[in-house]
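One chain of protein is taken out of this complex; the other chains stay put.
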Amino acid sequence: MSEAAMLSLSKSLGGRLAGNATLKAGLVLSGLILFLGFVAPFLDPVNPYTIHPSHALQAPNGQFLFGTDELGRDALALLLSGGFTTLIVALPAALLAFFIGVTYGFLSGLGPAWLDRLLMRLLDVVLALPSLIVLLFFAALVPQSNFNLILLLGLISWPSLARLVRNEVLAQRGRDFMLAARQSGASSAYLARVHLLRVIAPILVVNGTFMIGDSVLATSALSFLGLGVQPPQESWGSLLQGALDIAALDPWWLILPPGLLIFGALLAASLTGQGLLQIWGNKR
Amino acid sequence: MMKMILRRLASSCLSLFILVALVFFLAHLTPGGPAYSILGQKATPESVAQLNQRLGLDQPLLKQFGLWIWHLLHGELGYSYLLNRPVGQLLWVYERNTLIFYTVSIIISTALSIALGLIQGVWFGRWPAKLIGAFQLGFYALPPFFVAAMLILWFAVDVHWLPASGIIDLRDPHAGIASFAAHLVLPVTTVSLLTVSSLSRYFGEAVHEELGKDYVRTARAKGVSFASILFRHVMRNALRPLITILGLSFPYIFTGGVIVESVFNYPGLGWLMWRSALSQDYPILIAIVLVIGVLTVLGNLLADLVNGLLDPRASYE
Partner (left out) sequence: MNAVLEIKNLSVTLKRGGRDVTILDQLNLRIAPGEMQALVGESGSGKTIAALAIMRLLPPGAAITGEILLNGENLAAAVEPRMRQVRGKSVAMVFQNPLAALNPSRTIAAQIGEAWRVHQGGSAAQARARALELLDEVGIPDPKNRLNDYPHQFSGGMRQRVMIAMSLACSPHLLIADEPTTGLDPLIAQQIMTLIARLRRERDMAVLFVTHDLSVVQEHADSIHVLYAGRSVEWGAAAAFFQHPRHPYSEALLGSVARLGQARLRNIPGNLPEPEQRPPGCRFAPRCAYASAVCSTAYPPADAQGATLAACFHPLPRTARPAFAETLAPRPARNFAPLLDVTDLGVRYRGAGGWFGAARRLPPSLAEVSFRLGRGECLGVVGESGSGKSSLGRAVLQMIEYDGQVTLDGHDFHAMAGRAKRDLRRKIQVVFQDPRESMNPRMTIGEVIAEPLRLRGGLNNAARRARVEALLGQVGLNPEMAARHPGDVSGGQAQRIAIARALAAEPELIVLDEPTSALDVSTQAMLLNLLKDLSLKHALSYILISHDFAVVSYMSDRIAVLNAGRIVEMNETAALLSAPRAAYTRALIGAAPQLQPMQA
């Protein structure tokens, strides 16, 4: 994103941040989740993979603040390391998908008509399926590792953003101020860099935020289905799956925390995005 | 109108073919391949080659694809390596379960969404709408597997009101429709809660937007009552985006949210997809993708048709 676009965004953000409760709540929650994911695991000295067979499946108590799982592992340590794994997969995947989506959208929206047709036809194909189906399909195909998971999520989650960006580019590129700039001798590259980016930046930021939430959900869902993060590593999704396998024993302390954390992460992204939308949405 | 449908159909078929080809080649080009998943990672190259020959996987890819298409045109979807049954037969059994499950869910969700959306649109900005808005935001961010887990924990484990998984009580030989219904309650609730949270929001916003339009003011200027304006003028126009979204979610009716079916061990198409993915059973995976692709196309077409009936302008485009 160009510097000027960033500047104009942050300027319009600064004044109105104070007034928007949704955005504030979203940012605070995001900070909390990021802290739990990237800082807390290194503050907690307990090894998540140490097994205490004699303490298996204990409810929260003085020794194990969040209880233990059926193998006797410390649930808190598992939760923190699971959070790290979840975010370390979900965030780069979202970034990858974001860049593919934006590039694809710009290419389609700014390129010649035949390219637009071709790219949109391809997009129709990819969008013809629910993304979870596509994810499952390919997750079954490729050897499982965190790196592959990031690639997989990134390469599959971009189409809806691409379509949004393309439609927005098309809507904006015919506007009078674009025509006026071209009349003054602006090149296509200049128009894209200076004008287009500035008007589209808010939409990109908002949808990038939503994308992070979607990516956390997809990572967790895949892990929950056993096709994401693989043992011995744990993620929030796989922890929830493990706890649900022994649901009959009523292990509420193993189900609630990972579920709430995924919920918290999704809510953080959703609130932040909604808040940004409220601030920028009505100003085209 | 007819011409538009035909054009859409032709264009969709092309998309579908590209999709199927893409899926087929990607599935067969990935390293490993089905032989390994059947025989296990430690299989010897000889045994793999033997199996590949038996399954016809040693043929040139293009020939495999042609053969597959040929079979497809004859209604044969392939053969499951792992379950040792024709794919078509398998699909039908699972699809029936999904169909029941999702039809019930969609009917409940749509009815609830329309009711909530109307309230939200009419009382926009006041407390009833804000309350609904908070519900929507909260449930929108709730992952489906977490909702399912909580429901199981409360209703199946804590109070033992409802069964947590399966489709019918296996211990009871006389289990009939009542048992089936009881097994449906939790999955349907999960899906409905999540669907309503987004569907009602779309509808609520549409109602609010329509109520602000000029034609509503015109109707008021004629002396038409508010109820009449809402149900005779606004509903019809506000339903259009809802129908489009329902059309888009049509494929989910049949895949039945993989997650919900897997959590509740409900033997539907989604569950089958999940099990096949875990065991890399390609023929089933490809067949399911194909089925879902066809259903998506049909769903969109159906939505266009209904919208064409609701909106006279659509048929003139």
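Note that the chains take the letters A and B in the order they are written out, and that residue 1 is the start of every chain.
Note that in this section a residue touches a chain if its C-beta (ideal position, glycine included) is under 8 Å from a C-beta of that chain, and two chains touch if they have at least 3 such contacts.
Here the structure is a predicted model, which is why all the values come from computation and not from measurement.
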Given B:2, B:178 or B:221, the one touching the chain that is not displayed: B:221
Among A:25, A:88, A:181 or A:246, the residue in touch with the chain that has been omitted: A:181
Residues in chain A touching the chain absent from view: 5, 8, 12, 117, 175-177, 179-186, 190, 195, 198-199, 201, 283-284
Interface with the undisplayed chain - residues on chain B: 7, 10-11, 14, 213-215, 217-225, 228, 232-233, 236-237, 310-313, 316
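By definition in this document, only the chains that are shown with their structure count from here on.
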Chain centre separation in whole Å, for chain B relative to chain A (CA means): 22
Complex interface listing, chain B residues touching chain A: 14-16, 18-19, 22-23, 26-27, 30-32, 137-138, 140-146, 149-150, 152-153, 156-158, 164, 251-252, 255, 258-259, 262-263, 273-274, 276-278, 280, 285, 288-289, 292-293, 296-297
Residues of chain A defined as touching chain B within the complex: 121-122, 124-126, 128-130, 132-133, 136-143, 213, 217, 220-221, 224-227, 237, 240-241, 243-244, 247-248, 250, 252, 255, 259-260, 262-263, 266-267, 270-271, 274
